[in-house]
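Here the structure comes first, spelled out in structure tokens, and everything after it is commentary.
Removed from the display is one protein chain of the complex; every other protein chain stays in position.
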Amino acid sequence: MRTLKHTVSAAALAAAIATVPLAAEAQSVLRLDEVAVGELDPAKATDFADTMLMFNAYDTLLLPAQGTGGLVPHLASDYSVDGNDFTFTLRDDVSFASGNPLTADDVVYSYDRLIALGQGFSHLFRDHVASVEAVDDNTVRFTLNAPYAPFLAALTRLQIVDSQTAMTNELEGDYGERGDYAQAYLSANSAGTGAYTVTDHNPQELTLLARNDDYFIDIPDGAPDEVRLVYGLEGATVRTLMSRGEHDISSQWLAPEIVRALADRDDMHLFTESGTGGFYIKMNTQRAPLDDVHCRRALAHALDYDSVIALIQITDEVAQGVPANGPLPAGMLGANPDLPVPTRDMEAAQAELAQCAYDPADHTIEISWIAEVPLEERFALLMQVNFQELGFDTEVVRVPWALFTERVTQVDTTPHIGQVYVRATTPDPDALIYNMYHSDVAGTWQSTEWLNDPEVDALLEAGRSTIDQDERAQIYRDLGARLVDLQPTIYAFDTQSVYVARDAVEAETLMGDGSNSYSLDGANFMFRHMNVQ
Amino acid sequence: MVAILRSEGWYKFRRNPLSMVGLGLVTLIVLLAVFAPLVAPYPTHAGAFVDFVNASQPPSATNWFGTDLIGRDILSRIFFGYQVSLVLSVVVLVIAVPIGVGLGLVAGYFGGWIDYLIMRVTDVFLSIPPLVLAMAIMGFLEPTLLNAMMAVAVMWWPWYARLAYNLSRSESHEGYVLAAEVIGAPKWHVLVREVLPNCLPAVFTKITLDVGFVILIASSLSFLGLGVQPPTPDLGSMVAEGAQYLPDMWWMTVFPAVAILIAVLGFNLLGDGLRDALDQGR
Partner (left out) sequence: MSSTFFKTIGIRLWTSALVLVGVSILIFCIARVIPGDPARIALGPNATQEQVELLRERLHLNESLPVQYFEFVRELFQGDLGMSLYTNRPVTTDIGDFLPATLELVVFAGILMVMVGIPLGVLAARYRDKLTDNVVRLLSLLGVVTPTFVWAVFLMLVFAFYLEILPVAGRLSQGVDPPPGVTGFYTIDALLAGQWSTFGNAFSHIILPATALALTGIGQTARLTRASVAETYDKPYVEMAQAYGFSDRRIASKYALRPAMIPSLTIMGLDFAAMLGGAFLVEAVFAWPGLARYGVETILHKDLNGIVGTVLVISAFFLIVNMLVDIAVAWLNPRIRLQKRWAG
């Protein structure tokens, strides 16, 4: 481990010395930040920072199409579907950073490794894929157990690892012949085909990436030569660094006030990323008084939606979200444009309350907010005031994330109101709402509603097993209408991630119009699409 | 107590203007806390209240100390904040100081295996980070204010134990202590009458500073959901949460911080005065 690091830094040093005579061609550097930690192992990566690393250091068989939705071949040059068999032909011009050419064995190794370790995005495949086999060097076949429409979208989360490099770096471990499955090596090094390679990685501090000029797609000259992804910067620190010109793109987690202060400067502009998720105010449908749909609807009518939106407004044009009308964000397959956007309506709220079996005076509604997300305190206090107008007594509680995930595993300890941001993990509606509403998976942070509705379950299952995209869209539109009627959740807004960037940095994938965006959070941070002056 | 205050000590206390300033400040703060509902310009702002239209306003004629991110009057919230913060620090210190000083004195004066036992247990308690303790408490106790105070007290007493230990260890070799032992005074008597009073200056100083520390540590506990919960104001959380918005919204941090400073200054001056007065009485 130590020696390895030294070798890497020695190589970096040699590279630095080699470039000294060419000092005129200064290396262009892109500096950005995310919350700690950055997970580099493709079989464990899930978070936003991890996703950024994955889409730069590794490639996948398919990618979301830019601007339109749908999927396009990437490492695969072509694919065919025959019943439950999916056959991919690999490009023949791709090689890993090590120089090894990409083969079907790499795909099989990457898949087996993901499933064997059982972490990361393995759940997208585990129950649905029967087998993966290399037909020949350039062809790989996935066989499913049953029709499963979200499968192709899931492939955007299967990073292809250099199997030869990985296997030579396997240490002793729990996986028999495969030793530790190169976990130690791949948590500190990249072994992909990506447009960037990792040159140094400390999961709590910093990842350094260098441009791979042998990438199989031409990288524009303006793309950064080096990328410094820093972890865990405070808002005040980002602000100071950016105004000194020592930082290029902020994370999306800055408080709106700080984003606003930075956006006011004339050398900064905003990047946005949207259409992949929402902010959900979840009601526990199995705890009185919210087990009565009329009480839930009363609360939904009482919320002051305009104030919610005002709280996330950054500038006149840009906000950290737009009003939502249902479970799926506008633009996603199956989003239902016919549903009305909810507004505050106290008369309707009182009318629903009159039909509710409970007397509000008898119940205290517990409104929780996640301690790590200070903005939610403001939403919680707003709800407190709004709901008290209906006569409900309320209690606002601050819950750290670790405690929240524990409390929601039991109906009785799940707060009446939980607030969470949820994003689709693949460019498919199933990845967003199956885990929220199917009764089989109740009792996680995503499903604090504890919804148990046969019709919803049936629609969610139909959405998975129906292959025809138009039919699927109709199923999800019906599901949206059913959920709005049942009101397990208050759909507050579709989220939009906002980043502050220095004017010197441009990114075609992060422009507000979405014309070149990938419909997957984090994928838009492919540094090869960025331009650094 | 009354007798003491009528004595020479009270006379000396009264003659020192700084002590009287301290007494005045502490009295003022206690009165503000007790009568917060009457003196606060906007008493409703301490409870369930939002006014996002007037959020983050700088100090003005209507809101002397400005408003916070929720649109609440900061001055009003400081008055109410004193209620929780003062009770919290007083209760914590009332529990932690006697335990810590008592154990430290005994360990330092008697030495031997008592010393080893007490001080190594102290080391164990020092080793557990406050956050770990607080999270653990959240696991099996109700997240009430009382439990939060218990948690802080448990992490606080070892500091007093170490302080009293090193002082009594040193004092117990001073001439007057040895003299008292030689003339056959009982050990406990010597400990209480001779050693303890000589530890008091440092202990008193530490206590008055700790009034501020406890207020601040409470804010990290309330971050974990233990103790004071929004919308109830506490001064430590107001300072900690406002700091993110420096320098633009300086009033959110500066005024609550000054409020804590005034409280600590008051207790510090009062503490110095009391100590001098007690010293005189001895």
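Should a chain be cited, it is by its letter among A and B, assigned in written order, with residues numbered from 1 in that chain.
In this text, a residue touches a chain if its C-beta (ideal position, glycine included) is under 8 Å from a C-beta of that chain, and two chains touch if they have at least 3 such contacts.
Since the structure is predicted, the reported quantities are computational estimates derived from the model, not experimental observations.
Note that of B:Phe65, B:Trp157 or B:Phe204, the residue touching the chain absent from this view is B:Phe204.
Between the chain not shown and the residues A:Leu90, A:Ala191 or A:Leu233, the one that touches is A:Leu233.
When you scan B:Leu75, B:Leu221, B:Ala240 or B:Leu270 for touch with the missing chain, the hit is B:Ala240. Taking the complete complex into account, residues 16, 18, 111-113, 115-116, 119-120, 123-124, 126-129, 131-133, 135-136, 138-140, 159, 162-163, 165-167, 169-170, 173-174, 201-202, 204-206, 209, 212-213, 215-216, 219, 236, 239-240, 243-244, 246-247, 253, 257, 260-261, 264-265, 268, 272 of subunit B touch the chain not shown. Where subunit A meets the omitted chain, the residues involved are 1, 9, 13, 29, 31, 36-37, 39, 41, 44, 46-47, 118-123, 126, 174, 183, 187-188, 202-206, 228, 230, 232-234, 236-237, 239-241, 243-244, 246, 400-403, 405-407, 409, 425, 435, 441, 444-446.
Rule of thumb we're sticking to: only the chains that are shown with their structure count from here on.
Separation between the centroids of subunit A and subunit B, computed from CA atoms only, is 45 Å. Residue ranges of subunit A in contact with subunit B, taken from their complex: 234-236, 255, 257-258, 261, 307, 310-311, 371, 374, 377-378, 380-382, 384-385, 388, 394-400, 402-403.
Residues 48-50, 52, 56, 69-70, 135, 138, 143, 222-225, 229-231, 241, 243-246, 248-249 of subunit B are the ones that touch subunit A when the two sit in their complex.
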